[in-house]
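Shown below is the structure under consideration.
Only a single protein chain was left out; the remaining protein chains are all shown in position.
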């Protein structure tokens, strides 16, 4: 294991109007406090003249105690009108998983957590069916069923919200959850609900994309993970990928091939989020990879 | 060079309602005439109960002379209600290329022809601008300019059609030709006009797909080659592929990355067509690769 | 679900010297017994003049009872000097998984089995460590530990062989099993032991391929699934795939990215095998996909 993996680090995610001197100001802040920068990624969007930065530095030997860093940084942030967030690698994020009947993404997420591949807590799984209860149980994760009807959807989400808050959840992952969320949940976790959609958006939004892909006769199918917004399948895209298909593939084959893609694309998006690598602006993302 | 590449061969492309005994009947026809099968690909679409086959065999030692094969096969075709076509590898197809101002696909096609990579003739290039005349000339290919306005489009296409027929053209390739064809040309060359569209259809049809892809913040861009039908960008898809993009990529970067993709995807589609490997049914293709 | 997925089918895998009339003979056999062919894939290797076929047909309405098919086919097979095997989709194959300390492939395989994605039985997991016992247990699969030393390897494999035979295992999957097998097991399951190697073979055989890939500065890493033969990492390749890496990736990043690739490449190879889609000849495979 290299120095990089062992040590504790701090990450600053920054976005602000572009102007001269931002890099210099931020790096001087780290340098003057004796910090060692591990990663610095910076990007300017010239269509909007907007500046983005992810900077990660080691906390060992850093002059400021963790709890003082934000306060000391605030004047710099203010000067440049930054939106910013500060995260410490020692803080383990807490993630809720929403599912319906399809188990493949749930298995994949739980295995990554259980095997220690991801530094995350999964305090609960929520579903509109009891179908996957045994899966969660076999991993020792509490499973909560909230049956959904058009009539009760908002009230059920309010119950779910209570549960999520009690569990101090940072991130919600919709792992093939077959319900459209209402603003109750969407507005409570802005840019913190990740969905996996089984097409390369914006092609084939909505339901049954594999059937639509089959009918159109496409030669590739895709999957898209995105943050959930009020508009269905239209939130900021975090990650996409595709796989080739041919005339030989039935809808069932598309579903089979798509399953592996969904797992992979969702896992990558969640990993980027957990690593504090995603910045949202407008309806797009900057993913520092 | 293997036996396969050296010898002359015949290719039968067949589609018909699925029923028992088709494979047996076709292969018996070849076997009884002492033919050696090089490739046999067969596919059944179970949604439509439709049968597809591509069968290629060596003509050396085949009992029937070339000109008699069709006649002898006709009774079998009739029995199974086949749509079928017969092609000989010795016949060199003739291809017209339509362009506007962007040269990359034109260069790519001309280089494949000139270097002998493809067994094809390119008797002419047609354009609505004189912009790329020097490119065609440097390869020694006649270049014809037909300026297009909404008013003259149909009459110009009728002129083009005369030229194409005089040149005995089998296939038209729209190599980033920035005009929508009218039924004059579309109906004259059904499933014989190949277009390259610079998005992974059905996402981003129509104009300026790279701008739309940029605006949507997708993480992959694509290209699609398809047969041209009366409906814009909606014909049977022959080939698609994608390339990853990121927040760093401007529209100009998408255009740059897309160019290479367009060349590749168009070239693959044309090659499949030239090899007599594409069958159209409904609005989809079977590509025997 | 289409007709194809519902009905029971038979699959014949055939390889033999190429000569005229094989297709005709096999398809006539199916047709005369009133069978409906679902898939026919045929291939000729012209370097070796060798013929390969996979043919699948529905058993419903087939004139021969299952147990008579082989006997009736034998004269045809004899005439063409075929190597052949016959498999029925109703027969559920039995698969043993070998692991060491890395859980990701094991989780992936067990989840595919448990969720019903694959029609397979997993009667046991074998390991040289007790490390992953809890994983197997949480899926309800018996776990057997056989500690391996250079001295006891052969005798331990003989014990394992007894267990595998008692469990009527058809296929062994080495899911990052960190031991080289001896001929005791290799010879007992020819072309029925699938390994996953974490490089794009033949690059980086043997141990620590991610370290070697990092040292060489490659821009893609890969994974390879192959049948195990007596020669290390040199058996017939079933499936390979790659993922892009960059200078930013440490060895730990390669390991992380490679994990997902290993799961995918191994799962595809096992699926092809379970579907009776793989033919081995010489040291290569024909994979009918």
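For clarity, chains are labelled A, B and C in written order, and residue numbers in each chain start from 1.
Rule of thumb we're sticking to: a contact is a pair of C-beta atoms (placed from the backbone, for glycine too) under 8 Å apart; a residue touches a chain by one contact, two chains touch by 3 or more.
Keep in mind it's a predicted model, so treat the numbers as computed, not measured.
Chemist: So one chain is hidden, and I want to know which residue out of A:16, A:44 or A:255 touches that hidden chain in the complete assembly.
Modeler: Selected residue, touching the omitted chain: A:44.
Chemist: Looking at B:50, B:139 or B:281, which residue reaches the missing chain?
Modeler: With B:50, B:139 or B:281 as choices, the missing chain is touched by B:139.
Chemist: Against the chain that's been left off, what residues of subunit A make contact? List them.
Modeler: These residues of subunit A touch the chain that is not shown: 2-4, 20-21, 23-24, 27-28, 30-31, 34-42, 44, 46-47.
Chemist: Write the list of subunit B residues that the hidden chain touches.
Modeler: Counting over the whole complex, subunit B touches the hidden chain at residues 1-2, 4-5, 103-104, 107-108, 111, 114-115, 117, 138-139, 248, 250-252, 256, 259-260, 264, 267, 289.
Chemist: For subunit C, which residues reach the chain that was dropped from this view?
Modeler: The list for subunit C reads 43, 45-47, 52, 200-204, 216-220, 222, 236-242, 246-248, 250, 282-287, 289.
In this section, only the chains that are shown with their structure count from here on.
Chemist: With centres defined by CA atoms only, which chain is the most remote from subunit B?
Modeler: Of all the other chains, the one whose centre lies farthest from subunit B is A.
Chemist: Would you mind listing the residues of subunit B that make contact with two or more other chains?
Modeler: Residue numbers touching two or more other chains: 43, 46-47.
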